[in-house]
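Each remark here refers to the structure printed beneath this line.
Removed: one protein chain of the complex. Kept in place: all other protein chains.
So that you can tell them apart, the chains are marked A and B in the order they are listed, and the count of residues begins at 1 in each.
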Amino acid sequence: MALTLMKGSEAIAEAAIRAGCRYFFGYPITPQTEIPEYMSARMPEIGGCFLQAESEVSAINMVYGAAGTGERVLTSSSSPGVSLKQEGISYIACSRLPCVIINVMRGGPGLGSIQASQGDYLQATKGGGHGDYKLIVLAPASVQESVDMMKLAFELGEKYLNPVMIVADGMICQMMEPVVLPEMVDFKVDYEAKPWAANGKHPSADHKRAIINSLYITVEELDGINETLQKGYREIEKNETRYEAYNMEGAEIIVTAFGTVARICKSAIDDLKAKGINVGLLRPITLYPFPYEAIHDAAVAPGVKAVLDVELNAGQMLEDVKLAINGDQKVEFYGRYGSHMPTSEEIYEKLLSMREGF
Amino acid sequence: MVKHTINEELCKGCGLCVRACPKKILRISKGKLNSKGYHPAEMMDIDSCIACAACARTCPDVAIHIEKE
Partner (left out) sequence: MAVVFEKTKMLTDAVFHYCPGCNHGIAHRLVAESIEGLGLTDNVIGVAPVGCAVFAYNYFNCDMYEAAHGRAPAVATGIKRVHPDTCVFTYQGDGDLASIGGNEIIHAAHRGENITVFFINNAIYGMTGGQMAPTTLIGQRTTTSPAGRSESWSGSPLKVSEMLAQIPSAYYIERVALNTTPNIIKAKKAIQKGLRYQMEGRGFSMIEILSTCPTNWGMSPVDALKWLEENMIPYYPLGVYKDKGAE
């Protein structure tokens, strides 16, 4: 299999195309601008559509329009732009449409910084738009993982009729790594499988017209759609939880971390292992559905004395880690605000100092 | 011969057809009430109707249907 050295943004964009995406609507914002730039050149090559929208608000609404036709549709942005998209995302979720949204997280809040952060965990998993909906949220930790996730993201969206968010960060998009790119998927909208898709045809006896909508103005109607959504979320939670467990055997401390921060933690863990100290890592890959059970089980495994949650934010996934553990284990937090990437040495020192208390 | 039908249940008694009719042969009924509480419009003099459809064209509720021999 051929390895290509690629910049994260470009690899992600190419992977989306290979997953059958032919519609990209986006807007420039650091540190993901290379994604729309790549799409602007590549989409015309394969007969797809790249459109630079006038804002991230417009872009997500273009996604809504295209997603309602059953096509594989993508937008990407970074934290402030993703905030703008929240209204549109809530509409897409309630309308039960598949699509993929990439958030290349940067420092916040506000205009913040342009370097990597993990400050949008809560926005992605607990909202950030209005109403009782969830996004399926995937958190890659490498360029290869991001590439492999693209096809999965489109497929999950179609399986559950739900928008999917990939939370990368500035580091993943800006770094270059060798990747294996997947084969091109020959994707065509299957109208039999997608009777909800709009195609302009007049309604007939065997074909109802498509109404792509999120307005449910009576109590019964709103109850109905929310029941449907909640049923879907229980299925997603049952079937689609993904995580990585690293070096768990004989671990005294379990580290929880996601994305590139988890990779940094792995370096610290490897350095400690060389010294005969065992620390495990539980890395959620799906932030929603969150691996509550796996984290709890890891935290209370024999020999484990503490959990350390490491994030590039003020403590967001920490809330879910604590929820998972439910008081059954000591949880500590090591965080750096956005932009301020922790070094493996810092984490190494933190883990060592935790052991002094044992 | 003109057949001019006003669907009294759809009519909201807005009076736009009365204003539009060039022959002034439509009016809002006084006695009739539909199930929504509106006084529907009614034709006063079908023999004078020229089937111009000005009434139907302005009716916001598509309540008027016109046929002609």
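Following the convention adopted for this analysis, a contact is a pair of C-beta atoms (placed from the backbone, for glycine too) under 8 Å apart; a residue touches a chain by one contact, two chains touch by 3 or more.
Predicted model, so just to flag it, every value in this text is computed and none were measured.
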Left-out chain, listing which of the shown chains it touches: A, B
Residue touching the undisplayed chain, where the options are A:Pro203, A:Pro302, A:Gly327 or A:Gly357: A:Pro203
Identified contact with the non-displayed chain, of A:Glu71, A:Glu145, A:Glu158 or A:Glu177: A:Glu71
Residue ranges of subunit B at the interface with the undisplayed chain: 2-3, 10, 12-16, 18-20, 38, 51-54, 56-62, 64-69
Chain not shown, touching residues in subunit A: 23, 25, 49, 51, 53-55, 57-59, 61-69, 71, 73, 87-88, 91, 95, 198-203, 209-215
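Basically, only the chains that are shown with their structure count from here on.
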Distance between the centres, which are taken as Cα means, of subunit B and subunit A, whole angstrom: 59
